[in-house]
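Below you'll find the structure I mean.
Note that one protein chain of the assembly has been removed; the remaining protein chains are unaltered in position.
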Amino acid sequence: MTARIGVVTFPGSLDDRDTQRAIRLAGAEPVALWHKDKDLKQVDAVVLPGGFSYGDYLRAGAISRFSPVMETLIDQAKAGLPVLGICNGFQVLTEAHLLPGAMLGNDHLHFICRDQKLRVENATTAWSSDYEAGQEIHIPLKNMDGRYVADAHTLDMLEAEGRVVFRYVDFNPNGSLRDIAGITNAAGNVVGLMPHPEHAVEPLVGTGRTDGLPFFTSILKKLVAAS
Amino acid sequence: MSLDTVDNAAQTPDVELPWAELGLKKDEYARVVEILGRRPTGAELAMYSVMWSEHCSYKSSKVHLRQFGEKAPQSDAMLVGIGENAGVVDVGQGYAVTFKVESHNHPSYVEPYQGAATGVGGIVRDIIAMGARPVAVVDPLRFGAADHPDTKRVLPGVVAGIGGYGNCLGLPNIGGEVVFDACYQGNPLVNAGAIGVMRHEDIHLAKASGAGNKVIMYGARTGGDGIGGASILASETFDEAKPSKRPAVQVGDPFQEKLLIECTLEAFAEKLVVGIQDLGAAGISCATSELASNGSGGMRVELDDVPLRDSTLSPEEILMSESQERMCAVVEPEKVDRFLEICEKWDVIATVIGEVTDGDRLEIFWHGEKIVDVDPRTVAHDGPVYERPYARPEWQDALQADDAGKLPRPATSDELKAQVLALVSSPNQASKKWITSQYDHFVQGNTVLAQPEDSGMIRIDEETGLGVAIATDGNGRFAKLDPYTGAQLALAEAYRNVATTGAKPLAISDCLNFGSPEDPAVMWQFAEAIRGLADGCLQLGTPVTGGNVSLYNQTGEAAIHPTPVVAVLGVIDDVARRTPVAFREEGQLLYLLGDTREEFGGSAWSQVVHDHLGGLPPQVDLERERLLGAILISASRDGMIDAAHDLSDGGLVQAVVESALLGDKGARLVVPDGLDAFTFLFSESAGRAVVAVPRSEELRFTDMCGARGLPVTRIGVVDGDAVEVQGEFALPLAELREAHENTIPALLA
Amino acid sequence: MARVVVDVMLKPEILDPQGQAVQRALPRLGFDGISDVRQGKRFELEVDGPVDDAALARIHELAESFLANTVIENFTVKVEELVAGAEK
Partner (left out) sequence: MARVVVDVMLKPEILDPQGQAVQRALPRLGFDGISDVRQGKRFELEVDGPVDDAALARIHELAESFLANTVIENFTVKVEELVAGAEK
């Protein structure tokens, strides 16, 4: 049996098909989920993909956060369903308060697209266990609103609890506090990050690296082991 | 005055309409009256005036554009040619590709962000209207002098607008150009191109057939956007009380357009659509008259059913509105419900606004009264055609006589070195990363090559690796020196760029940016450029699938350089075989393909070092381009080369520096026998490329070139961490990188 | 019909690069004497019914849960008198 991983399409989602492809390449079964459906089709995990849901109008992720699918997702995530938010998905997760803090416009005020170096700080979450702690990887980054912000107390807590999962290395592309690229909730089942692992799964396209594949093999192994 | 109906027009032949204010000439208005056999209604006048404008009717350019058809090369690849929203090309394995380039020059000067954004929106709707999923965009751009204060206003806004719209649509930006020249100061050129992919059977056309079929408008509500003359009609002549303030600038809503893409593709997939047309320039006037005239039968439209953003709009204004993000589909009655359901699923407003009729008239109603009754062909296709006078300008001879070959050349190695640094750090030759990093290259997960590669490349089939490549090029300096040759050089360069990456060039699209057609000198440049392009396409076997003409790019008496921009589309059977620009391995041998002559007219060197424009542009030899292309494609397919870069602006040294910096590997060059170092480094002779050959492939590669008669010269080796020209100078990569990459940020950040 | 305005500004402790960019441009434009610039959002809501306390309370709730993200932003709600000709 393989794992079934849902990918939510919001209006304006862009990387939903790419994420499905990455899930397939990792050996799991992608399941398309629709923002207007509360039904999660009994998937084993969910990815909120990148894009500009609702045009990123108001604030990135702010309108999607009130989608019917999110009502169910918020409950189930709190109950332990593995959820990965990539870029816009990360923004939805912070707006939904499944992850602390907030995302703001890049400090340089431009969209930025680059091959970004990251350090894996926590290799124990549902989505990072196929990495090793301290490992440095390159994952494409592309966003307008990638600046992670939280108050000092929250940041200290995240650091203390090992909940900073990925950190920017060599270059902070957006002014994120403490170079934070991705974080997790206390239980480790909900992870959000700005860079796009689904665009680093094939040697021929994108940056030509496959450093993103372990995201999807991490969750697959965990789910198959649990079943 | 109340509503101007068709009956009313017939009964009041003497009412004066403001045709001049709407941009019609006296004889054009007389022609409308003759066609209708009566005076037009206000609504009819609105339609004729926009559809017969230069922008929509191509009245100055049509007689010249015909050559693209007349001289079209035999090509099995062409599935849909000039005349539709975009041409369609067969790329094999049952796939078809549609692509086109359009200009949004003037709006981008007035409001850079929105002007450029809506330019992307417009070209993408043309692609959707053919039945294709858009897969990539490109953006050839030209601005005034890099250090001019207004460039700091225009460029960042344009780039943010192209990125803002394209990124939000989920379209990777895979190519384009950025050129600075004082001639574009008040007339930046913002051209935008898009590519779409579909299966052959999914090709859709803009035609309304089948009496009883419904006409559905969907997408954004109609507002008062971009209504020039119609407001005059509405407010001054017909209803004094109305506000005549209508926005001249349109604001784009990329999110709405993304929904349009998805909902249109879903309707196509369920085979719900008989005919389809996007709404761009001239809005409903254009969509209804083109749909009706291209199909069989007529059309009846209830204008009251058009969803409005501004309830005060008059029928004339509704007909002319250029509100963005709207489409029009023709759907069989029994499929209408399903079509509307799909629109609702995607939160897209959709309304039946009319139907296809038995007759051959386009009839439009407002409040139950008939306000338009025309033969749609006369609106859409029978616009005026001008044979504008043209004449070779008297200054052309003096310009060509001002030979760049006579400019002082560097006298010492130090001077040579300084000029190399000046070249690679000059705004036109410097890295454009500051700009291109504002564009998403990765979305859709199929980008094989993107900036700064010679061409952008997209995988279109995951199983087989089938891919397409596109490159856009244009050199206004060359075209100014000789428009015929300049247009061919643009074609040759784009063709070469595509072949350099390993793809076989199939077809082209173009965007022809010129000054005022009312100036005989400009008209001559235009005629010459088209003649050159058509002759070149015939010779290269690449048909013109469509394009766009932008005239009146002119401030007062001063026209821009004639700037034909050419986009070449190519196909590659397996993207795994693509050839990138970057040097990959030390020890690989560098070969120069083609002939190097003393050609400096219009060159980057003459501009950067001497601020000079004169002489003749490089010669064109299209047979040589074909041969070079064939060799590059074979070498890529058979794995004989690991890197390749075409030689164009800045010559060999520019190409080698770029490949070295991208791969972070240096190069040691030796000046070949028979050439001086200066000519070797800076000449811009066409038909050349530099390739990196693994030692194991050296013999096979040089034998192939020899056997096919392509000059091949060994010029050095990939090595070290500098670009060194033996006996002359060595420039460390770090120094080159700083020179190459810091210029644009320093100017714009 | 009345207009209610919701102003949303970043909290003072949050970096506002847009405001800073404006401020940095001022000397170039020949402006001095402006020591700080912050940029925020303004929402104009056209309310159908009467803007009584209940309506205002609901709009306050809307601002708190939706128009502003109170992790990073503050907001104010006010009823605007519609004075014709006030805009330039």
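Letters A, B and C mark the chains in the order given here, with residues in each chain numbered from 1 onward.
Operating definition for what follows: contacts are C-beta pairs under 8 Å (C-beta built on N, C-alpha and C of every residue); 3 or more make two chains touch, one makes a residue touch a chain.
Computed from a predicted model, the values in this text were never measured in an experiment.
J.: Can you work out which residue in C:Leu15, C:Val37 or C:Leu56 touches the chain that's missing from view?
T.: C:Val37
J.: Consider the whole complex, including the chain that is not shown, and state which of B:Asp7, B:Asp347 or B:Asp638 touches that chain.
T.: B:Asp347
J.: For a quick check of understanding: of A:Leu58, A:Ala123, A:Val169 or A:Leu204, which residue touches the chain that isn't displayed?
T.: Answering carefully, the residue with contact to the hidden chain is A:Leu58.
J.: Residue-wise, where is chain C in contact with the chain that is not depicted?
T.: Listed in rising order, the touching residues are 1, 7-9, 19, 22, 25-26, 29, 31, 33-49, 55, 58, 62, 64-67, 74-76, 86-88.
J.: Touching the missing chain, which residues of chain B?
T.: Contact residues on chain B toward the absent chain are 110-111, 114, 220, 223-225, 245-253, 255-256, 309-310, 323-324, 347.
J.: In the complete complex, the non-displayed chain touches which residues of chain A?
T.: Chain A touches the chain not shown through residues 54-55, 57-58, 63, 66.
As a convention for this text, only the chains that are shown with their structure count from here on.
J.: Quick one: chain B and chain C, Cα centre-to-centre, how many Å?
T.: It comes to 41 Å between the two C-alpha centres.
J.: Listing for chain A: what residues touch at least two other chains?
T.: Residue numbers touching two or more other chains: none in chain A.
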